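One chain of protein is taken out of this complex; the other chains stay put.
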Amino acid sequence: MVSPILVIALSLFFAFVIPLLGMLSKKLPRWVPPISILVNLLILLSNMDKISGGAMLITTAGIKPPIAINLAIDRFGFLFALLIQTVGFLLSIYYLAQDTKDERFYMLFLLNILGASGIVMTGDLFNSFVFLEILEISSFGLVAVQKDKKSLEGAFKYMMIGAIGSSLYLLGIIVLYLSTGSLNMADIARLMPNIPDSIKLFAGLLFLIGIGVEVELFPLNAWAPDAYEGAQDSISTQLSSIISKAGIYLAARIFFTIFNGFYALEVVLYLGIITFIIAELAALMQKNVKRMLAYSSIGQMGLLLFVFALISKRADIFIFTTIILLALNHAFGKGLLFLSLGALTGGTREYYIDSLKGSGKSNVLAGLLFTMGAFTILGMPFFFGFWSKISALISIMKAGYVYLIGLVLLVSLFEIYYYGRVIVNIFSGEGKAQKTGFIYASIMVIFALFIIAFGVWPHPVFSFAHKAAVALFERTTYITSIMGGM
Amino acid sequence: MHSLILFMVLGLSLVLVVATLVIWLSKDLLVAILASAIVSLIASIFFLVLQAPDVAITEAAIGAGLTTGILLYAMKIAGRYEDD
Amino acid sequence: MIRKIVAFIFAFYFGFILYSFIYTHFPFGERPLKGVAAHYVEKGVQEEGATNIVTSIVTLYRGFDTLGEVTVLFLAATGLGLLLAGWKEEEKEKPEPTLIMETTTKYLFPLVLLFGSYIFIHGHLTPGGGFPAGVVIATGYFMMFIAQKEFKPSEYLLSATESFAGTLYVITGLLGLALAFSFLANVAPLGVPNTVFSAGIIPIIYIIIGFKVGSEMTGILQHMKEV
Partner (left out) sequence: MNAGHLFYGSSVFLMVMGVFIALTGKHLIKILLGIDLFDVGLNLLIISFGYVNGGTAPIFSRYPHVFKNVVDPVPQALVLTAIVIGVAEIAMGLAIVMRIKEKFGTCNISKLKELKW
């Protein structure tokens, strides 16, 4: 039996061992992340059958929960863990092909993946705070690694907002601890009915602020455009495909499993739609393509959060499925967009729309892949985005917000306009020839294959997402599988 | 809690208030950093009063000692006065 | 000015809400121990053999957190090193330390190291433990950085200690997984409570943490000093 805790333990081991390997040879450290993440993927896949209804319980310190920390992996967490490790693996291959960097970069990268997978696997609230901090600190290190003005600015803003946000998250955990006497998620969920409403509301708002930083919710996303713009293309991919997804998982776990459909999620409903509209409008104004993608990413997260908050109106498994589909589409689509934009610029970091003129002609592959990424975000047929957007519209209708469908479609028109503008621009005029390395190109192609495969043949993804949604939906099963038949 | 201890805590919290005001108002970062070290030190005494000796030792070593050290090293680069 | 007023209103409103909330719901000192805390206090010594309950929570019951915490520090040390790497060094006039400082620190340094080791070895008996101990050791180095002109610990050695201690920590955890089917399980014999050789793997973990935190913090200070 291979315990899933090895995913975390071995990643840590590998991260700690990198400096020792670096002393032996300068070439060794870059091989560590791909190997480590591959091992993680194998461990996860070997546990696939063991995770059925309910959660898989892995204790630490040999003591049962809630006394000691435990990991709790249900199908929902498993799906996110798989997503994170897959994207992480592709990115680690990408770094393998890059020129020699400081070995410490690989440690930050590996620990970033570790933090995200820790968040989706843990069953303990305070433990999730620790992993959140690992994720945050490593990501602002990664954003700043470029050491130019933009990236430093983004990293500092991210650090400031993240530090206050995560402190408030900690305060929320403490409030729940004081009223239940436990830190275990399942145990707190079990004791939730005994907590007075005023405490629930207060703790819920504190959690909302803490997680809102990660999921780029409206007043807390001031860091996002600068961080996305300043970071390297691969780091932007990581921010949109891994870090915000870990945030979505945490939000779902806390507000559904623990709070059982928190009624103040109505706040998120409005904030989500505001985020969506403002970010898409801001994207419309941008001349800088990368900043435009960043705003578009925030907008997509806004839509996702809006659908997420519909749960407070109507608890429906279909809405849960939609959240997962939107998250998957956003992870692969935005990842592909950022990577192909990097290929189009050829590493010059010139992202203005005029300087991209004709780059799609000289680098046809990257141009096509960028187009595909844009199409899936727009929700064109035969792409994965089509299914997720349709499900989102159906979910909104099911929750009784029919008039908002028009709004979402209207905003989609903006999206079509600003993506179309870039696509037309990169395929017109003559540009300098840019070369893309074989490995870089194949990683982008893999991202694109995911999108097309899911789009043409959506059934397996739908059923997988549905199973995960059921696991999230049935919170009593989750609680009893962790706490025993209480 | 013994009332004598409470009086001591009251006196220390007044110092705490003054130290935070100094951090806010001081244009000289050296003064502000040292005031924040004082805040950490007083907090560690509070931890001791609240029967948390482990935390008190950690806060005294990390908050008052090490953080001050790294802040001072950073100040050497970033400039001592706010207007720089 | 407007920003200041808005910030003032925002911050004090937040404080007011927070204060009124905690004062009504969690009156000071009147909350009885319940849930996991009651378990730790009642059964902690029998289960893990450490008389300092906080220590057994930190290293065993919530040991996974501590592993994460060590990782956060490791992350800070590496991130700092990565960000400050390749700083254009300019020759600066460094003030000459006085003879008194130079001589006293030379003799004080081993004592500080000894004190740090004392704290982490007795972590399961007395307040303290690996983290403050490591920081005490690092402050010993800090003192040397300030007072001695030519003092420079080997970066190679620091980094090796750091990653060696980290791997040892994970291996200790994996040992638990191999022997008791649970990560970080207390597999060593518990011994008689209140003696130095007791509490199973707690002293081992704290010694590892002491070395790791000491080398990491020294590394951070050295990086900051060299720019």
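Order of writing sets the chain letters: A, B and C. Residues in each chain are counted from 1.
Methods note: a residue touches a chain if its C-beta (ideal position, glycine included) is under 8 Å from a C-beta of that chain, and two chains touch if they have at least 3 such contacts.
In this text the structure is predicted, and so the values were computed from the model without any measurement.
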item	value
Left-out chain, listing which of the shown chains it touches	A, B, C
Residue, one of A:V2, A:L57 or A:A163, that touches the chain absent here	A:A163
Contact footprint on chain B, counting only the chain that is left out	1, 3, 6-7, 9-10, 13, 16-17, 20, 23-24, 29, 32-33, 36, 39-40, 43, 46-47, 50-55, 58-59, 62-63, 66-67, 70-71, 74-75, 77-79, 82-84
Contact footprint on chain A, counting only the chain that is left out	126, 130, 133, 137, 140-141, 144, 147-150, 152-153, 155-157, 159-160, 163-164, 167, 170-171, 174, 177-178, 183, 222
Interface with the undisplayed chain - residues on chain C	3-4, 7-8, 10-12, 14-15, 18-19, 22-23, 26-33, 36-37, 40-41, 44-45, 51-54, 57-58, 62, 65-66, 69, 72-73, 75-77, 79-80, 83-84, 87-88, 125-127, 129, 131, 193-194, 220, 224, 227
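One rule holds for everything that comes next: only the chains that are shown with their structure count from here on.
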item	value
Topology of the chain contact graph, where touching chains are joined (line, ring, star, complete, other)	line
Reference chain C; chain at largest CA-centroid distance	A
Chain B-chain C separation of Cα centroids, rounded to whole Å	19
Geometric centre distance via CA averages, chain B-chain A, whole Å	38
Intercentroid distance (Cα basis), chain C paired with chain A, Å	31
Of all residues in chain B, the ones touching two or more other chains	none
Contact footprint of chain A on chain C as seen in their complex	21, 25-26, 31, 34-40, 47, 60-65, 67-69, 71-72, 74-76, 78-79, 81-83, 85, 156, 159-160, 162-164, 166-167, 169-171, 173-174, 176-177, 180-186
Partner chain C, residues of chain A touching it in the complex	3, 5-6, 9, 12-13, 15-20, 23, 58-63, 66-69, 102, 104-105, 107-108, 111, 114, 118, 124, 126-127, 130-131, 133-134, 137-138, 141, 144-145, 147, 178-183, 187, 196, 198-199, 202
Residues of chain B that touch chain C when the two form their complex	53-54, 56-58, 60-62, 65-66, 69-70, 73-74, 77
